[in-house]
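Since the structure comes first, as C-alpha cells, the remarks are kept for the end.
Rather than the whole complex, this shows some of its chains in their spots.
Letters A and B mark the chains as written, and numbering starts fresh at 1 in each.
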Amino acid sequence: MVDLTQIMDDEVFMAFASYATIILSKMMLMSATTAFYRMTRKVFANPEDCVTFGKGENAKKYLRTDDRVERVRRAHLNDLENIVPFLGIGLLYSLSGPDLSTAILHFRLFVGARIYHTISYLTPLPQPNRGLSFFIGYGVTLSMAYRLLKNKLYL
Amino acid sequence: MVDLTQIMDDEVFMAFASYATIILSKMMLMSATTAFYRMTRKVFANPEDCVTFGKGENAKKYLRTDDRVERVRRAHLNDLENIVPFLGIGLLYSLSGPDLSTAILHFRLFVGARIYHTISYLTPLPQPNRGLSFFIGYGVTLSMAYRLLKNKLYL
C-alpha cells in the first residue's frame, strides 16, 4: 500500500497545498462579505430571507439589488472563474516535477495578484489596478499550462 | 513506476473520492433542474432556444426571467461557490494523513449539509434552514483548511 502521507513530503506539492488553501479560504470570505452586506443593507434575493423585517407587502421592498452587493458578487464570480483553472492546472503542474523556486514564484504571484484584485474590486481602486492584477493571475495560470503541455502532452 | 491504482487503497482517499463524486453529481442535477423548469415554464435566455414555440415577435415573449428558474440558478451558483473550495481543500486534506473517522465525519457533514441546503432552497423552507445548512458546509471546509495549514504550512 502506498503511504499517501509521503506525498506531502514533496516540497512543491506542500507549497501548492498551502497556497491553494489560502486562496480558497480568501474566496470563501466573499460569501461572508455578501452575507454581511445583505444583512446590514437589507437587500435580499429570496422572500423567505426578509420575513423578519416585515410581513407581506412590507417585506417585498427588501427584494432588490444593491450596487455594493452586486460588486461583491461580481468579484466572487471573477474569483471562481480564475481560481478553478489555477487549482486544476496548478495541481497537475505541481505533479509534473517543476523546479521548486519556479513553482513557488508562480504560486506567490497568483495568490498576491488575486488578493490585490479583491482589494481593487471592493475598495474600489481606479483602473488599471484591477485589470493589472487580473492579468497577472491570468498570465501565471497560462504559464503553468504552457509548461505542463510542453513537457507532458499526451493526447 | 508508481502503481496509481494503489492510491485508491488509501481509505481516507477512497472516502473522499466517494463523497466528492456524490456531491458533484448532485450539483450536476441543478443543470437538469434548470433545463426542466425552462422547458415546462417556457422561460428562455437565448432566442435560438424558443424558435420551436413561435416565429419572430411571437418567440420573443419567451425571452424572460422567472422566479422559479432564478431560484434554481441561485442555488446552483451557491453550490459552485461552496463545492469548489470543498474539492480543493478536501483533496489536499485527504492527502495530508488525517484520522479516518475525523475525515469521514467532515465529508458526511458537508455532503449532508449541501443536500439539505438544496432542499431548503428549492422547496423553499423558511429560514434559518438554508442559512444553517450553508454555515455547516462552510464551517466543515474551514475546519479542513485549518488542519491542513496547521500541519503542513509551507510558504
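The rule is short, and it goes like this: contacts are C-beta pairs under 8 Å (C-beta built on N, C-alpha and C of every residue); 3 or more make two chains touch, one makes a residue touch a chain.
Quantities reported herein were computed from a predicted structural model and do not represent experimental measurements.
Enquirer: What is the total copy count for the complex if 2 chains are drawn?
Expert: 3
The criterion applied here is as follows: only the chains that are shown with their structure count from here on.
Enquirer: For the Cα fit of subunit A against subunit B, please give the angle of the superposing rotation, nearest 5 degrees.
Expert: Copies differ by a rotation of 120 degrees.
Enquirer: Quick one: report the Å distance separating subunit A from subunit B, using the average Cα coordinate of each chain.
Expert: Spacing between the chain centres: roughly 16 Å.
Enquirer: Could you please specify the touching residues of subunit A with respect to subunit B in the complex?
Expert: 1-2, 4-5, 7-8, 11, 14-15, 17-22, 24-25, 27-28, 30-31, 45-46, 48-49, 51-52, 76-77, 80, 83-84, 87, 91
Enquirer: Quick one: in the complex, what on subunit B touches subunit A?
Expert: For this pair, the touching residues of subunit B are 2-3, 6-7, 9-10, 12-13, 71, 74, 77, 80-82, 84-85, 87-89, 91-92, 94-97, 121, 124-127, 130, 134, 138, 141-142, 145, 148-149, 152-155.
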